[in-house]
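Here the complex is missing one protein chain, while the rest keep their positions.
Right, chain A next:
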Amino acid sequence: MAVYEFRFPELGEGLHEGRIEKWLVKPGDEVKEDDVLAEVENDKAVVELPSPVDGKVLNILVEAGATATVGDVIITFEVAGEGNVSATAADVKTAAVEQAGLESATANVDTARSPVPAGAGASGGATAAPAPSAGAATAAAGSAQAAASGLSHAREVLATPGVRKLARELGIDITQVPGTGPNGKITREDVETFHRQGGVPAQAAGAAAAGAKAEEDAAAGAAKSIGAAGADAGEAALEERVPLPTIRKIIAQAMAKSKYTAPHVTVMDEANVTELVALRQELKPIAAERGVKVTYLPFIVKAMVAALRQFPTLNATYDEERQELVIKHYYHIGIATDTERGLVVPVVRNADRKNMWTIASEIEDLAARARSNKLGPAEMKGSTISITNIGSAGGMFFTPIINYPELAILGVGRITERPIMKDGQVVGAHMMALSLSFDHRMIDGALAQRFINELKRLLENPRLLLMEV
């Protein structure tokens, strides 16, 4: 008996994740090849994952409702004969992807073809209990893959498994092959042409001449890839190339698009929130009774909606093609939330129609689910303006980047208690730092300042906020 790991296959191009909607098997179940294991939804495609093997389900490693990343081991089986955990991570992943009838588009495993056996391979008639054995095997495969990614170029390559195999057979690093197919896909012809031309990219001829066939050891492979990257070998040895998770790639694209598209200006101001601090203290026990945690955010959301009603230009988008301002008469407030995976922006919808308690509990729920990666895509879409709060981490003023195509974003900084002058007297006050970035194509500075003045007026007199629905 041996262990077979099934890895999450690539379902769509550029989509490196998918949500496991439902498991149709459970540990202990006997499955036959082609029995459906799970339903996955990605880009509106519901895809049943058929089992590549006959065997018994040992472990399900990604629970239903969670998102799996391409290449993650999602389920393990006990199978008769040979399993696949003693193979290299690259082989396993390619095999899993091929067996699912889906296309692998991630290249970094291909560069990691060093013949390193996973130390804790479970295929040798292991006598350990199934669960720990599978766990050990997973860990081994995981570390093999981690080692592999250290050597990888972390560049995405579109190529069919057949083309990848051809490249391997010819001893070619497929990440060096220029693709001429759609979206840069590498075709069989591309690999053959590359091989005829000596199998090296022009700029890396020197390094490759000293370099090696694919059968050579991993160190040679690493040297080749460093050489090919054109970096100084000494410094490169002290660098680390970390493949980005999908969410970070999305954040990178979104931030660049916003900053390059919308000319940003940021106005900064302070609100004296002494009364708000007191009011929140008052509300805490009531909130606790209701099981709601009241932060300052619900107050800021309410103040923002009230101010937007007066200055609707900030709750809008710019239709460049038609040269029109599209004003939204609904108020969906994006709340930028820091998670372990990166920044996500869940949305409090129709905030104008909700009271403070509802907003508070919604924010709490959205933030908790954002952190446990349980938010649906629809819950992170459609905001009309956003709030980002660095105050909890300690900063004051900053220049937030607009959640494009929105026109403005409010950055909330720390509340500091400090002396201020009031009516000729030095008094203690709680001051909240506010930074509003806006798209200067549609919004001028004076308008932005008037908006922030209104926001301040409401935050400084929080009882006015209670008049808002």
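The criterion applied here is as follows: contacts are C-beta pairs under 8 Å (C-beta built on N, C-alpha and C of every residue); 3 or more make two chains touch, one makes a residue touch a chain; residues count from 1.
Criterion: contacts and distances are computed from a predicted model.
The listed options are "Energy-coupling factor transporter ATPase", "SoxAX cytochrome complex subunit A", "Biotin/lipoate A/B protein ligase family protein" or "DNA replication and repair protein RecF", and the UniProt record of the chain not shown names that protein "Biotin/lipoate A/B protein ligase family protein".
Between the chain not shown and the residues A:289, A:321, A:340 or A:423, the one that touches is A:321.
Note that of A:46, A:66, A:244 or A:286, the residue touching the chain absent from this view is A:46. Of the candidate positions A:178, A:312 or A:382, contact with the hidden chain is made by A:382. In the full complex, chain A contacts the hidden chain through residues 10-14, 21, 32-36, 41-48, 50, 97-98, 101-105, 160-161, 181-183, 321, 347, 349-350, 376, 378-379, 381-382.
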